[in-house]
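Note that this complex is displayed minus one protein chain, with the remaining chains in position.
== subunit A ==
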Amino acid sequence: MALFSVSQTAFLLAFLSLRTYQSEGLSEPLPWAPESLKVSVNTTCQCLHLQWTVHNLAHHQEFRMVFQIEISRIKTSNVIWVENYTTTVKWNQVLHWSWESKLPLECAKHFIRMRSAVDAAKTPGPRVWSSWSSWEEADVQNSLGQDPLFIFPKDKLVEEGSNVTICYVSKSHQNNISCYLEGVRMQGEQLDPNVSVFNLNHVAFIRETGTNIYCKPGQGDGIKGTVLFVSKVLQEPKDFSCETQDFMTLNCTWDPGSDTGLLKQLSQSYTLFESFSGKKTLCKPKSWCLWQVAPESQDMYNFTLTAENYLRKRSVHLLFNLTHRVHPMAPFNILFKNVSATSATMTWKVHSIGKYYTLLCQVELYGEGKVTQHNVSVKVDGAHLFSGLEPDTEYLAQVRCANGDYFWKWSEWTHQNFTTAEAAPSEAPDVWRNVKTVQGRCVVTLFWKPLSKPQAHGKILFYNIVIEYLDRTSVSEVLSIPAPASGTELPLNQCSSQIRITASNSVGTSPASVLVVSREPGNEEVEEERVKGTEDGFPLSWNPQPRHVTGYLVEWCEQPRDPPCDLQWKNLGPNVTSTVVSSDAFRPGVRYNFRIYGISTERVPYLLARKTGYSQELAPSDNPQVVMTNLTSHSFTLSWKNYSTESQTSFIQGYHVYLKSKAGRCHSGSEKAVLSDDVVCCKYKIDNPEQKTFVVENLQPESFYEFLVTPYTSVGEGPHDAFAKVTTPDEYSPTLIRILLPTVFCILLIMITCYLKSQWMKEKCYPDIPDPYKSSVLSLIKSKENPHLTIMNIKDCVPDSIEVLNKQEGTRKSLTETESTKPTYLYLLPTEKRYSSPGPCICFENFTYNQAASDSASCGHVPVPPKAPPSQLGLLTSPENLLKALEKNYMNSLGEIPAGETSLNYVSQLASPMSGDMSNLPTNPPEPALCSEYKMQMAIPLGLASPPSSGSSSLSSITLLDEGEHYH
């Protein structure tokens, strides 16, 4: 204390003397001026670091001093920064001060000087400064190297939105250097002839790998660049919160915001500090941290969460009572006890948060589309009774808990399903029937609807049917139909019976539905009425019944076009006389038939009304299949009797018959109509839908007509497509047909007959060989010249001799040789023998002919092939063909005949091979045999060769060769 008093006294004395000295003319410097000023440059942080001392301080002497520091740029007169730095100075102390330059220090020289003063803030009056130190120069440019161009700063890290100064230093004294940021040229200002500065304001984050900034001179290759790393601004952690589930650990969470990680900077780190305990922990995850609750009972916690990166720190605080931040764990071990059809008890366990705390649990029950909620206070185990439940129903129960003393947060839900037990069905099944008579016996088809879930109270197992015959003559029958059947067919012993139907599940049986089948079929004569359907369904109404009814029933088929029909019914009360029948199955264009029954007190149904209608009528999509009959030149009849009016898409009101004709005139009973394609035609209207024939009259003969029959309804008529075509016949054509047809038939018959009997006709009319008996020439000769001439009767001819000529053996004769041989004749002689082997030729000479005649035409020696095929021989029916065949086969025949053999030829004297008996020739070819000559026997008239003396031959022959081609 004494030392302090001494120092203070000395300081005051010195201060007073200094003030005195200053007032006398400031000729002497302050004794505590800064000395040994040294300036160093840190280019990493672009900082100038100053270091100096204050001499003349006594040992252990210290007092506060102010150091005024001036910084000039480029030249000393250009002062850019003045700052007073106040600090306590001790003896022999080295003082430090740093200054961060906005401009990269490499860009310009900096000059620094300082002076000092004793900090006399408590003493009034102006401050007494020491003299300035000499200027210290900070010049980094000298150490840059020999490159022609430099850009600074290098790899600078800044926050997004901050301002950055870039510069380049050119040592090549080029002025046309351009600099770019991400390809965009920057506009700068020249600091000195070699240095230009670019101020970038509010720099934006572009990418984590940095932003390229580069400068390139106008000449040369020396592009230089630097990378600017712009990080996102570190954000304050949001939603900082801490809570505990077990009083063992605190779970603190927050929203970290954007990541500020860069190449030059790691992501921000988070530190949690609790001020009461003085503990601190580094949180590795970025959004949460665990804090161990102190074992001693510390209720209050004051947390500071600090986010920090290279550039910035941000902190948030949280002060809370631990018991107010309890977030219980979810309940567990949910069980259901005493589950009946209508009630159940749920139990659960909770994680204890201490014996002094009570949990508030919330119980919810979901089932049958309803939710019920209850709150229960729980220490350790919870329990709750659910009542009023539905039998055989699945429920979902869930529970969650919170601190009952100070609510902070609910726990997570824990849920569990359970199903109540079954009970007996509560309602009788809805039953209806269909009665029909099969072979004189009543057959009842029962239908029932399945009980709904609230009615069934469980799974229906059987439907029980009891049939009681009303006249008591038959024993009651009991049937059990297994579910899920919805109907059954029962043949009854007697029609009058009462049927009771019940449904059973595993617990019990439902009340019974009673149906009475009456002997009387009911009033089937009820007239059918039309009803118009609406969007809501079919509105049906009926007259109230004078007699007492227990109710009404409406019956219909939902699928009337399909055989099973899908019978539906609707039960109505006794006071109801109208209803609307609706169903999703109703379709437009389908006719639905409804039958309304009254149910008597004896449970006997009787028919009250029949309704039919469409939910929506549709225009007919098809036209009738029309048959046209009775076509005459002036009319025809159209008929479409197969067209059913009941199964159409709307009520048929009648038909339109359209008739198109070229004339375009419409007669009475029709009107002109213009179709959609602007075609004009005549329209006949038929008002009666059951009239399905129509006679179109007043037509023109030989005219073309087109017609169409289409039904019309209240919503339109059928399609106007596919007109049928018809052409009326000529008026006279039927008569002509009656004449022409028989004539043509007769001509055809004659032609066919002539064709089939052509041979017969030929023989009769113009035979190849005229029959002498029938020849008119003969009769002419006979009458005019020689009445004695007659025709030789074959029977009168007796052959008197047969000359057999044996031909020389081993000789072969050519055709020319044969020609020169006289008299050698070849005749064809019919024979019964088979031509099995060749033989010597035998010629039978017929002396009926004279020699001349025989030479000229009678006997020709024709070699015949030994085995000529019938077809080949058949060609001989024609002289030309025969000749050719002979010429062709002649040599072969000769060649095939062995030497020394002879052939025998027979010549028919009865018929010519050219005649109708030619068939003998191919079928019985002459067999080569010993050559015989036969001379035809024929009476020759005068003028011809004299007949030979022997006229006994009865055979006649005809030569096979034409004149001039005979071989002798």
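Note that contacts are C-beta pairs under 8 Å (C-beta built on N, C-alpha and C of every residue); 3 or more make two chains touch, one makes a residue touch a chain; residues count from 1.
Methods note: contacts and distances are computed from a predicted model.
**Student:** Which listed name, "Leukemia inhibitory factor", "pantothenate kinase", "Notchless protein" or "26S proteasome non-ATPase regulatory subunit 2 homolog", is the one UniProt assigns to the chain that has been left out?
**Tutor:** "Leukemia inhibitory factor"
**Student:** Using the touch definition from the top, which of A:Gln51, A:Asn212 or A:Gln455 touches the missing chain?
**Tutor:** Result: among the candidates, A:Asn212 touches the missing chain.
**Student:** Among A:Val227, A:Ala483 or A:Ala673, which residue is in contact with the omitted chain in the full complex?
**Tutor:** A:Val227
**Student:** Which candidate, A:Glu83, A:Asp155 or A:Asp255, sits in contact with the chain we can't see?
**Tutor:** A:Asp155
**Student:** May I ask you to list the residues on subunit A that touch the chain which is not drawn?
**Tutor:** 151, 154-155, 180, 182-183, 207, 209-210, 212, 214, 216, 221-227, 263
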